[in-house]
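Submitted below is the structure of interest, expressed as structure tokens.
With one protein chain removed, the remaining protein chains of the complex are shown where they sit.
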Amino acid sequence: MIEIAFLGLGVMGKPMAMNLVRAGYRVRSWNRSAGAVAALAAIGGVPAESPREAAEGADILFSMLADDEAARSVVIDAGAFDALKPGAIHVNMATTSVRLAEEFERLHRQKSVSYIAAPVLGRSNVAETGQLEIIVAGEAMAIERVRPLFDCLGRRTWHFGERPERANAIKLAANFMIASAIGTMGEAAALAQGYGASKAGFLDLITSTIFAAPVYKNYGGAIAEGRFEPAGFKMSLGLKDVRLALEAAEAARVPLPIASLLKDNLIDGLAHGEDDFDWAALARVAARRAAQD
Amino acid sequence: MIEIAFLGLGVMGKPMAMNLVRAGYRVRSWNRSAGAVAALAAIGGVPAESPREAAEGADILFSMLADDEAARSVVIDAGAFDALKPGAIHVNMATTSVRLAEEFERLHRQKSVSYIAAPVLGRSNVAETGQLEIIVAGEAMAIERVRPLFDCLGRRTWHFGERPERANAIKLAANFMIASAIGTMGEAAALAQGYGASKAGFLDLITSTIFAAPVYKNYGGAIAEGRFEPAGFKMSLGLKDVRLALEAAEAARVPLPIASLLKDNLIDGLAHGEDDFDWAALARVAARRAAQD
Amino acid sequence: MIEIAFLGLGVMGKPMAMNLVRAGYRVRSWNRSAGAVAALAAIGGVPAESPREAAEGADILFSMLADDEAARSVVIDAGAFDALKPGAIHVNMATTSVRLAEEFERLHRQKSVSYIAAPVLGRSNVAETGQLEIIVAGEAMAIERVRPLFDCLGRRTWHFGERPERANAIKLAANFMIASAIGTMGEAAALAQGYGASKAGFLDLITSTIFAAPVYKNYGGAIAEGRFEPAGFKMSLGLKDVRLALEAAEAARVPLPIASLLKDNLIDGLAHGEDDFDWAALARVAARRAAQD
Partner (left out) sequence: MIEIAFLGLGVMGKPMAMNLVRAGYRVRSWNRSAGAVAALAAIGGVPAESPREAAEGADILFSMLADDEAARSVVIDAGAFDALKPGAIHVNMATTSVRLAEEFERLHRQKSVSYIAAPVLGRSNVAETGQLEIIVAGEAMAIERVRPLFDCLGRRTWHFGERPERANAIKLAANFMIASAIGTMGEAAALAQGYGASKAGFLDLITSTIFAAPVYKNYGGAIAEGRFEPAGFKMSLGLKDVRLALEAAEAARVPLPIASLLKDNLIDGLAHGEDDFDWAALARVAARRAAQD
């Protein structure tokens, strides 16, 4: 039977790993804090004491860690990568940088481990129902082997070729688009309010008609209510992702002036202590500049 | 019976006026070129030789003219306004400036004519089916009188209070949001292409998942195919509307840096001879800056 | 003897007109408020009751009025233009729009009056010493006739060809450059302060070394001291000039993204009630966004 290791049982990783266990797979998992490992064990998962122990003997290693630094620290420094056997596959489903993908791909190839980048679209509630959209890039054969597992995790797998970093670039482009949708609603709502319309009235119109997409409805609702806590996705994380999009773009020589503007707006938010606000608070930055708040 | 006048039977005005005639209303109409007037006459409309003639005796005057200049020229200079009787209502459904709304409201009030701003969301095919979204602002009582007519033209009427210019500000905010959606897709697709993904593949993913709204699907399709002619909405008109949004914002002291960036991108397009391209070509500007074309 | 008319004895116009009188010219002048006319009369100027009276019989009409609106109102509506004789020359030295230059040139040509645009670089203290830099465009022969008068007013006359609007475009480009120098100092000083340097220390370094130009020294000093009142040149006027630069650029299809950014920053300032601050307060906007104030 196929041996699966899963590193990182956070808000996204935990429901994903649980879906694999529930589907009958044998999943050895590790997490920085013990609670999630126990929860997984309760439904049949196998706890591991360390990233290395989790990875030992694994055919497929999933990682869903917070950022590049966590990925390097857990996968490389804590020995998971060393423990992988030749022929194994590492599937990194986190939103990490294109640079990390390039580094990891090179490193893994040297010991005949396949590296697949598979970042996802969807929040934790979507992860729970196994309806994520999975953006995948890596060796075609390795992806074929992982496909049944992806089918447990997601609604659809979007394959973008062999270079892992491409999947990361696409995921970062998608997150930049969300930031832009929020920031644009913020400016537009400030304009409407400048003429005495309520933000709520304007956003109701917009998100009921030409912008009737989940992204607009969700963030539009938060902006209309001025409800930025608790955060679904924090300003500080939004800043990280837009920065990663800009770094990826610079490396590929693609100007992204809208993304740059959004980055400065996110920094404006952080300068005003809004780190832990939902990134819907980009609209607050627009309103503050118009002295509306 | 209620007497209706309709000025401007262009791509939008003609199907709107036809819907009123078909609903049994008596509609006297004028257009700069005669063809559309004849088409309306063929189904029972009453032709007028001049804006003034159309407006004489009208209870409700609709205007759907290209821009501020056309509105001033046809309504004021060509005598339609002069011909209106006290107690009449002028419903301007075009995308015009907030400044025009303020001017017209003042002017109309002086002779006891109600001025309603009622710009719409939706292209000509939506106008044909009477499914426009109508953004209305003006005197509540006047709006009540016009409501049955709005019901012939649109799916829903969104009432934003008494100040006509508010409806225009909201319409301009909506158009700016469309420009931003296009420009953002352009940057994001350029980033994806910078990593070897096809624009089409990336845009298919995005517009099938988190951005599954008509605006994204339509413009995303055009960008994916690099199909910018014939234009549904020209770059030059896009520039006009974003400029009007910025002028409205400046008057209300609302910074709109994303809109400003889009304006410069539209100017970049015009500098490269793309005036008559669909404004989906904002994506071409982003690609050109990345030397991708 | 040559008959000179001078309309507009404000902060700039008054010392300019006085220099002409002192040089022995016969100058008939008009101003909205009477004080300055009296001051001019005290040294030998000839008061006029109205713009029309000032312009009657004049060989050369100077105007130095606040903006486009004032120019239209005083020169056209108040009859000065009508009073000019064929062969006369109108020299507009104010910072007005390129559109006004195009309109006025056309209008003046119809009655064989030469229209020269001659905006200046330099504040009132420079005007007093007759050391302005004069940016001139218009018919070469007319300019030759005016040259001795320019020599009373300025240190140097910069001739930019026959099309008057070109001089205005250049003046607006120069003012945009000043706005950018201020806005850039604002951002740079905020960065330095972000690392604990004093704004004053940083600006002293910069304006004593690579940016040792008057513009940087003057505005840098104001920023260092946080001294924005009384204004030498108000935020609201800065906004007007940057807007005119952007309008000129749009008409010529030239993207100016830095100018657009500055415009939004000036609007941010006005939103915060800083209309009457010196436009050095652009630096305050940068600091506010960094939550430094």
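A, B and C are the chain letters, set down in written order, and residue numbers restart from 1 in every chain.
The working rule: contacts are C-beta pairs under 8 Å (C-beta built on N, C-alpha and C of every residue); 3 or more make two chains touch, one makes a residue touch a chain.
Keep in mind the model is a prediction, meaning the values are calculated, not measured.
J.: In the full complex, which residues of chain A touch the absent chain?
T.: Missing-chain contacts on chain A: residues 239, 243, 249-250, 253-257, 260-261, 263-265, 267-268, 270-271.
J.: So which bits of chain B touch the chain we can't see?
T.: Residues of chain B in touch with the missing chain: 257, 264, 268, 271-273, 289-291.
J.: Under the stated touch rule, tell me which residues of chain C contact the chain that is not displayed.
T.: 98, 121, 133, 135, 158, 160-161, 163, 165-166, 169-170, 172-174, 176-178, 180-181, 183-185, 187-197, 201-202, 205-206, 209-216, 245, 248-249, 252-259, 261, 286, 289-292
Rule of thumb we're sticking to: only the chains that are shown with their structure count from here on.
J.: Relative to chain A, which chain's C-alpha centre is the most remote?
T.: C
J.: Using mean CA coordinates as chain centres, what's the chain A-chain B distance in Å?
T.: The separation of the two C-alpha centroids amounts to 38 Å.
J.: Hey, how far is the Cα centre of chain B from the one of chain C, in Å?
T.: Computed value for the inter-centroid distance: 38 Å.
J.: Centre to centre, by mean C-alpha position, how many angstrom separate chain A and chain C?
T.: 53
J.: Give the residues of chain A that touch two or more other chains, as numbers and ranges in rising order.
T.: Residue numbers touching two or more other chains: 257, 289-291.
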